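Shown here: the complex without one of its protein chains, the others still in place.
Here is subunit A:
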Amino acid sequence: MERRTFLGAGAGIATAGVAAPALSQGAVARTLRVIPQANLTSLDPVWTTAVVTRNNAFMIYDQLCAQDAQGEIKPQMVEGWDVSQDGLTWVFTLREGLAFHDGERVLAKDCVASIDRWRRRDPFMQVLWPNVAAVEAMDDRKFRFRLHRPTPLILLALGQTQFPCFIMPERIAQTDAFQQIRETIGSGPFKFVRDEWNPGQRAVWEKNERYVPRQEAVDGLAGGRVPKIDRIEWTIITDPATSASAIAQGEQDYWEYPLHDLLPMLRRNRGVVVEQRLQEGTYGICRFNTLQPPFNNPAIRRAVAMAVDQRDYLRAVAGDDPAGWGVCEGVFTCDTPLANEVGSDLLKMHNIERAKQALAAAGYSGEKVVLIAPGDYPQINALSLMTADIIRRLGMNLELISADWGTLIQRRASKEPVDRGGWSIIHTTSSGQSLTLPVFHLFLRANGPNAWFGWPDVPEVERLRAEWVEKGGDLAEGRRIAEALNREAMQAMYYVPLGYYWQPSAWRRNVTGVFRAPATVFWNIGKS
């Protein structure tokens, strides 16, 4: 008998309040206890873009098609698709046996309604939507896209991981895309247990016994999504040290985002596996406000970039072990087809003295630099403090403001000068997935007032992006455009890529079937 059991029994007998613990040993063996990266506050993957909501949605809902480990789009709910000779009609056919959690069959009209709601919020599909004449159900199992012009990227949009197109029953999918849905009925491998949802504490899913997985082996997010565990319980633990202790003690089975500082301790524990699960790293971004001095001057932005050494940033976030991070001095995700460093020479200087000279030559005259650091986001905070250090060493007039993330995301929307509540530099992070293609690369956009915060206005970047959307299907042509984009972005330097770090996960050694994927998903995983 374990000491804890003994103590528990002793206390129970002493007080005559004997009762079973929350989970019996058998139940523990059939339950995967997970510490997710964040609190699950919303369940609607269209209404909010929160990654934790998307990960929850992968359990509840299914996708028409999905990305495999190589990033290729493979059929998931659909048997396959047929494209007409002229490329203007795509017909998708659903697999047999698909059913929602309420027992209703998944029909083509459900897919059409789900696509229609999703496309109103997905930036990728919004770019392609002008090419779409109609999406319509042909019968119960077939639906089609009718296009004004050939648009091969339709498939990538439908199968993407960043903002996936999840299929809901038509009556739910008819909800306005800016209102939250009130039901969680999907056709995915797990069913959400709404009665046990206590936001901030716990979220629970149960195996969908009627789910019919594909027969292929799991491959990224493609292949068979086999639910191998009866129950998945997310417990929200906000304190990283407590999370580490809970994993070490076996009170939890899986920790999605362990703090890098605690990885050595976890690795020393023989009962715990620490490995990279996500296929891409997390990329750091330093963003300038191009509307206000001093960073409305591209030469000053370039001067700061000359002083940046990504390795310093990445050590600050992920520690000294070079296996935990990677230098990537271009705007596209490294080791993906469009990755290149054409024109990235400035980023390779890593020279504070030359940066000082460039700053003087650019005409910097002591304008205040307001840098906002989010104290409640350890990684982004570390990136911010590194830039603050560079700005100081360059002799610039820095005001470092520490704020919480909620304050930062409101203040970053301000286009005012710094003395009227504006800002000069902010930082953020992004999944590598989101930076692989120009069509959804948020930080590359340079369409002035409609660009991401900082609002760069570089018409050539926008022209190249539009050209890529049109010709990106041709690999050689797509590559040429990507190189031109990198060159333009480095010349304008409205954001500084800060490299990437790996975000490993940790799980107990008795957790089986863990596989690499573009997102954290829990099918195929069991416990021995």
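The rule is simple: a residue touches a chain if its C-beta (ideal position, glycine included) is under 8 Å from a C-beta of that chain, and two chains touch if they have at least 3 such contacts; residues count from 1.
The rule is simple: contacts and distances are computed from a predicted model.
For the omitted chain of this complex, the UniProt record lists the protein as "ABC transporter permease", which is one of "Acetyl-CoA--acetoacetyl-CoA transferase subunit alpha", "Cytochrome c oxidase subunit 1", "ABC transporter permease" or "O-phosphoserine sulfhydrylase".
From the options A:39, A:276 or A:402, the residue with contact to the chain not on display is A:39.
Screening A:70, A:84 or A:201 against the full complex identifies A:201 as the residue touching the chain left out. In the complete complex, the residue from A:239, A:321, A:419 or A:474 that touches the missing chain is A:239.
Shown as candidates are A:70, A:84 or A:179; the residue that touches the absent chain is A:179.
Touch with the hidden chain on the side of subunit A covers residues 2-4, 7-9, 11-12, 15, 17-22, 39, 41-42, 47-50, 121, 123, 163, 176, 178-180, 182, 198-202, 235-239, 241-242, 245-246, 248-249, 251, 376, 403-407, 409-411, 413, 428, 430, 440, 442, 450, 452.
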